[in-house]
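My questions all concern the structure below.
The complex appears here minus one protein chain, its other protein chains still in place.
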Amino acid sequence: MDDWLIAIIKVVCIWVWVLLIAVVMTWVERRGAALIQDRPGPNRAGPWGLFQPLADGIKLFTKEEIIPTKAQKLLYIMGPLLFSVPAFSAYAVVPFGDKIILGGKEIILQVSDVNIGFLFILAIGSMAVYGVILGGWGSNNKYSILGGLRSTAQMVSYEVPLGLALLAIVFVYGTFSLRDISLAQQGTFLGFLPNWGIFKQPLGFILFIVAAYAEANRVPFDLPEAESEIVSGYHTEYGSMRLGLYLFGEYVNLVTISGVIVALYFGSWHMPYIDLGAYLGPISWGIVSFCIFFLKVSFFLWMFVWVRWTLPRFRYDQVMGLGWRGLIPLGLFNIFITALFIQLTV
Amino acid sequence: MNQNPTSQTSYEPGNYVTINIGPSHPSMHGTLRIAAVTDGETIVKADPEIGYLHRGVEKLGENLTYHQFIPITDRLNYCSAIPNNVSYEMAVEKLMGIEVPEKAQLIRVIMMELARIADHQVCIGILGVDLGAFTPFFYLIIQREEIYEIFEWFNGARLTNTFGRIGGVDADLPDDFEQRWEELKPGVRKANDETEKLLTHNRIWMDRTIGISAFSAEDALNWGFTGPCLRACGVKRDLRIDEPCCMYDKFKFEVPVGKNGDVFDRYIVRMIEMEESLKIIDQAYKLYKEMPPDAPLMARVPKVIKPPAGEVYSALESPNGELGFFVKSDGSANPYRIRIRPPCYMMFQALPELAEGEMVADLIACISSLNIIAGELDR
Partner (left out) sequence: MAKPVVKKEYTLSERIYLWEILKGMKLTWGHFWFNFKACWRPGPHTIPTCWQYPEDRTREISPVFRGEHMLQKDDKGRETCIACGMCAKICPAKCITIKKGKRKEGEEDKYAAKTYPAAFEVDLLRCIFCGFCEDACPKNAIVLGQNFELARYTKEECILDKRKLLMNYRKAKEEGKLKPPRKRVPVVPAPPKPEKDEKADEGAEAKKGKPAVAGKAKKKPAEKAESNEKEE
């Protein structure tokens, strides 16, 4: 079998899979929010309201596309595209399982194992800010531009702590490749702790998850679309599927971020204390590792929902303050400690 | 463009952006409009505009008889209709010199305090929603539904109660009131407790509320603040204690007082007031039970309500603050003039001062914490 054919199959499969998760996530978000808030949530479309995302999709597709008269057409149209394309492509370097052996050929469950791993994610993630700011600017609406501005400042600021947290991970594992990091998380250290990133980098994990929430514009950092203040921020003027792309891209981002968190800090496809790969055949291990990985991912996806419906929202300057005065010094401190530790132990 | 953003005296239109917040904006309570001149996110000038919900309630009163105006007062502060009704009835009773029977007064107290709890629950819930915390709103609003249930079983309406008549009340407490009340009490406490847990000590919430739109006691008095917003500034003024009506002087309760007059203090004052209201209802219901079951609920009111010519101002402590009714009679069956003093009208006036120098997000918090109800504001 040709390598490129395998690559294409992997791309298509994982793309469909991520989209599927994102679709289900819209349902989980609303249902989860409802249950947290003592109400049933959407339960009319299909069993338990499971077809609700489908209904929403149909609604968004069939709605009239309106471009505001005073909008800057090119930017207005480009906004959602620039937001969603990076979101869809960032998952390329995140693994979704160990490996599977089909027809004597070893296939790693990752679209491409590039050795710059999460540098790619960081780079692609920064692209998303263009979508937001172009959407905000192109709409020619004051609320939109406020949302765009907030989002720009926030995303740019929080990339620094995100990068610092990742840097500490590189110190620990000595590689940028997400697959290599995943592989290195097998087994235990100090005799009882699983060899996971969270136990080696507890502070780094907190930094990463906070910065990731900010990057994904989720509560408590959902200022760009804070609907009680600036209506709905950068996508105030958007309708039909353009709005759909924004909303959808957000959920795809969540999947990517959860995948990265699991791959870096939660032992990817490894179970703690037990190496299932040793007991299972190559094909079944491939499937099981995929399942384990996505069980962990779904936990973090649920975390996003859970946190969202628990916390109030920050204020713009407080977000900046937390980022620059809180997280970045902590990130530097974390790097220092990590470096010191590695220097002393090696 | 190198303007110093803090020098708010230099107002140059070219450097600032005017944002229209309202009349239809997700966080405007009712239909208000605030034209906010902003420098980035900082508000240089906030210009409130009212009148979008003006229905001519006061003029309407001149064409209705004294009784017919009661349902109209429901529509003032639609979050707590009962204190509106009672306040108006008290004004007419004062004009006519009617002494309301004690049992009726107790029922009024019980119902008014229930309405106060409901109003505070909405206010705090909406404050949470405006600051991005959705969940406490639902916990509180579920308990409000329970309170509305009591209202419904009392005289058949949940929101626009049309509670009471001039000279008394229109119905006795339902037979199962005690059971419902005993069920409601832990529910309200639990919801308040959960709200406290989710918000009060959460640093995000504290950052968003402490020090936001703080107001000194002096300024608050000068602007005519009343109610929880004034008490949050540190002024211990509560008409229930200072000018007791409806037997309020017979109950023991604390009047919570804040310190800074910021959003956080208003929130805390309201939280404590709910607890105190529960205590008042307990005491009032105990007194109520001691009354004979056939004790009168209506005073002797003439067939036609024709107050003697004259004018009267009567106010009571509504959940929002001092709710006053000025009624002038020329001796006929219709009031000559009715004027309503809504508490949030005075507070909304001070918005430019409250919001100046804050950020757009704080403006929203400020409005929510003042509990502006457009129906009452515009009348």
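Per-chain residue numbering starts at 1, and chain names A and B are given in the order in which the chains are listed.
Operating definition for what follows: a residue touches a chain if its C-beta (ideal position, glycine included) is under 8 Å from a C-beta of that chain, and two chains touch if they have at least 3 such contacts.
Bear in mind that the values here come from a model prediction, so they are computed numbers and not experimental data.
Colleague: If the hidden chain were put back, which of B:76, B:287, B:305 or B:344 would touch it?
Modeller: Hidden-chain contact among the options goes to B:305.
Colleague: Which of these touches the unseen chain: B:47, B:182, B:290 or B:353?
Modeller: The one listed residue touching the chain not shown is B:353.
Colleague: Can you say which of B:84, B:105, B:121 or B:135 touches the chain missing from this structure?
Modeller: Missing-chain contact among the listed residues: B:135.
Colleague: Of the listed residues B:40, B:211, B:224 or B:244, which contacts the missing chain in the full complex?
Modeller: B:211
Colleague: In the full complex, which residues of subunit B touch the absent chain?
Modeller: 64-65, 67-72, 74, 101, 104, 135, 139, 142, 145, 152-157, 160, 162, 165, 167-172, 194, 197-198, 201-204, 206, 210-211, 214-216, 219, 260-262, 294-305, 333, 353, 357
Colleague: Name, in rising order, the residues on subunit A that touch the hidden chain in the full complex.
Modeller: With respect to the unshown chain, the touching residues of subunit A are 32, 34-40, 43, 48, 206, 306-307, 309-311.
Keep this in mind: only the chains that are shown with their structure count from here on.
Colleague: Averaged over CA atoms, how far is the centre of subunit A from the centre of subunit B? Could you give it in whole Å?
Modeller: The separation of the two C-alpha centroids amounts to 44 Å.
Colleague: Residue numbers of subunit B touching subunit A in their complex, please.
Modeller: Interface residues on the subunit B side: 17, 19-20, 25-27, 40-41, 128-135, 138-139, 142, 198-199, 202, 204-205, 207-208, 359-362, 364.
Colleague: Looking at the complex, which residues from subunit A come into contact with subunit B?
Modeller: Residues 33, 36-39, 142-143, 146, 149-150, 219-220, 222, 226-231, 309-318 of subunit A touch subunit B in their complex.
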